[in-house]
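Each chain you see keeps its place in the complex, though not every chain is here.
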Amino acid sequence: MNDFPYLPHTQKDIEEMFSFLGIKDIDELYRDIPALFKGELNIPSGLSEIEVKERLTDLAQLNKNMEEYGIFRGAGIYNHYIPSVIYPLASNRNFLTAYTPYQAEVSQGTLQILYEYQTQICNLTAMEVSNSSMYDGASALAEAILMAKRINGKNRVLMSKTVHPEYQEVSKTYVKVQGMDIEQIDYLSETGQLDLADLTSKITEETSCVVVSYPNFFGVIEDLKVIREKVPSEVVFIVVTYPISLGLLEAPGKFCADIVVGEGQSLGNTPSFGGPGLGIFASKKKYIRKMPGRIIGETVDQDGKRGFCMVLQTREQHIRREKSTSNICSNHAFNALVASLYLNVMGKQGIKEVSLQNYHKAHYLAKKLVETEKFKPVFDGPFFNEFVLESKIDPELLNEKLLEQHYFGPLILKNFYKEMGNKVLFCATELTKKRDIDFLCSFLEGLS
Amino acid sequence: MKLIFEKSVSGRKSYSLPKLDVKESQIDIPEHLVRNEAPILPELYEVDIVRHYNQLATLNHSVDRGFYPLGSCTMKYNPFLNEEVASLNGFKFIHPYQEESTVQGALELMYELQEFLKEITGMANVTLQPAAGAHGELTGMLIIKKYLQENNLGHKNEVIIPDSAHGTNPASAVMAGFEVVKVNSNNEGRVDLDHLKSLVNENTAAIMLTNPNTLGFFEKDILKISDLMHKNDALLYYDGANLNAIMGKVRPGDNGFDVVHLNLHKTFSTPHGMGGPGSGPIAVKSYLKEYLPKPVVGMKESGEYYFDYDISKSVGKMRSFYGNFLVLVKAYTYILSLGKEGLKKVSELATLNANYLKEKLSKFLNVAYPDVCKHEFVIKGTSLKDYGVSTLDFAKRLLDYGIHPPTVYFPLIVDEAMMIEPTETESKETLDEVAAIYEKIVEEARREPDKLKEAPLTLPIKRLDEVKANKELNVKFD
């Protein structure tokens, strides 16, 4: 019996427990099951730690990773530096092996961490309230659109075409069964920014919300000020953001965004093949009762001592069931902890500096790439750390050649936007080194 | 203790970045889009941060600290091996948009995990995309919705859900565009079959069942229920929260379920992370294969793995990218470690532990229903009311003994419920100790009920004022 890992039962334990229960066979405890599975699962027998570790190490080594390869690709998941304190502190098993803080008195660690996280997200986005995490940026956006309907009861969504294509797809999946429909707003081919005229023409009485991405999928920085001016106040203004950019860019809350969502992976979370990430969700306080997800609040204990607990649980599924604001239960609290740690380490100065470095690296990269004459600029709108270029080399060939040199090249845009032809999306972060950029450019110059 | 913001001192820092190695460009962003005030974030040095979290960690109960029998949450031990392998660079530092040829290891792992989960559930196809159990439920219900629409059954809009179900079930059904109809439990703690029959009609789209259910009982009429539903062109949805009781013993697919979700963070031992991330794969019968969210992982004849986006009637995408990949790595590792015999043993011992503790507690507490349970059971705390003591009081007193209370006041159909799931990773000695503590507290309830009403007495914090918390809504530090 004790030949299986993690199981404490000795043969003697089992005998004693059987005897206490008056049973002779474990299947007596399964006697109410009409048709017990007779066969054996077609799964291998258990392996020892040594063998399991070897198997997993082999699988990991089949993947080329960003610690070995340079990368010029972002598009929603970014290769940022993770300060060394973050994972060892976050991985404390008293965090990792705890669950939802149902018993506040033995969960003050979790609760304070999430309260601090909420505060950081509010301060970073200039919003009034934040929940304590969603799954990812895409599902956070989908939930934001559903929330817009809860706010104004309307069904039409205007979505910028430059919101991350996967977020658009996820939103569609979530909202169409609620009778909502999504209409795209075009971008200007010169700047890569939202087409304001298109926006204005599409806003109607039925418009529930307007969704824009800041920066957008092409890396271009939307002018939230002028967009906001075009969006009537009864329409919910939803901004999808990239938190690292907010060290440099004005916070969306300053443009009167109603809901801000985003992918929080960039805040100290590893890329991890895209998951688990972190769904950021912040809003105006007046809408707090319409929000999805868990929210932590400050209170006092019987002695007046500060403590924290979950608040507004009556919005949540475990209390409100079919009338809840969302079905979310397990969230991404651990990733929120990582993000909070990241923001603590970077602090007020660091978030600005890292944001600026991203800006400068990307602009240097763009300039150098254009100088190789293998690429043409596409948009003239301001950009943060990503930008679109038109490649004179076939993009697949380009990336194949770069892979041989141990670089992941730019994202090939036609996979996401058919009209994009040979256009590609480059990304640079604070981890992109000048020597990699210079190597890339000189290598490209040699390509024909 | 102090908030991290209260430890901030202007001018401190703990980050370090290399000097910018490229020429600075001009900031050609319109001035009104440039942040003019840095966000208010703490200014700290590294030691502040380290000590802050060291202290916060002491304030949490955790599986690594002790018994944590949250019913339906399956707080089993989370192996360190899983964490170790999930932290390999080849898993942590891969980008979702890498060329498939550069992520063959990740794809192979996902493919094999799909295969394992198909086998465990007895289903034909699996998606690993959902991020959590509830997310899986939504995915599954959207699949059912779309299937019905595509097959001219779009009028079917009612989902039947037992009164004992998890709150996520009705919430998910509604998010998927259905209406919820509640079916009662009978006096054995199972679905009342007569009531169910009376509810099924031409609008019935599906029934969502947890099996074993939240009372810890196997729905022994499952084959009848399955027949009833299928005869009425309605589907069966399986909530996998309680799968830990039945691995290798019975398979939802064999019982007629059409859609199954799994909670990798419960059954397959990935850590709960203070709330998440989890992972909630969905398994379906083959006729629903074309409805899965895009993409799934396929294998070519060459043995090469790829993302299969060719899913004709897909519900669409449920989230960005492919799922909570690192969680998948841990679950895969767990399955490799236990193997087929081990997984079966897990379920058997989870069931043995629950029955053992139930029997022990039944000597001095009322078990809600007398039958043999599976991985969990429910205590009806009403007997304590004579002493003016509530289940909440009882739970808070448990904290003083260093063990975590069960899930309380759930399921809703049991008064003053305590829902206890010990899991298989707790030893007999622990269960004996726990039973002794429960007995002692029952005794205290009789003799010194105030001790319970004021509990916890020994923790750094006493009972919190939740009314104030909800009235004042201080949800950020200013």
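Things worth noting here:
Just so it is clear, A and B label the chains in written order, and each chain counts residues from 1 on its own.
We take it that contacts are C-beta pairs under 8 Å (C-beta built on N, C-alpha and C of every residue); 3 or more make two chains touch, one makes a residue touch a chain.
Computed from a predicted model, the values in this text were never measured in an experiment.
The complete complex stored in this file has its protein chains present as A x2, B x2.
Throughout what follows, only the chains that are shown with their structure count from here on.
Centre-to-centre, using mean CA coordinates, subunit A is 20 Å away from subunit B.
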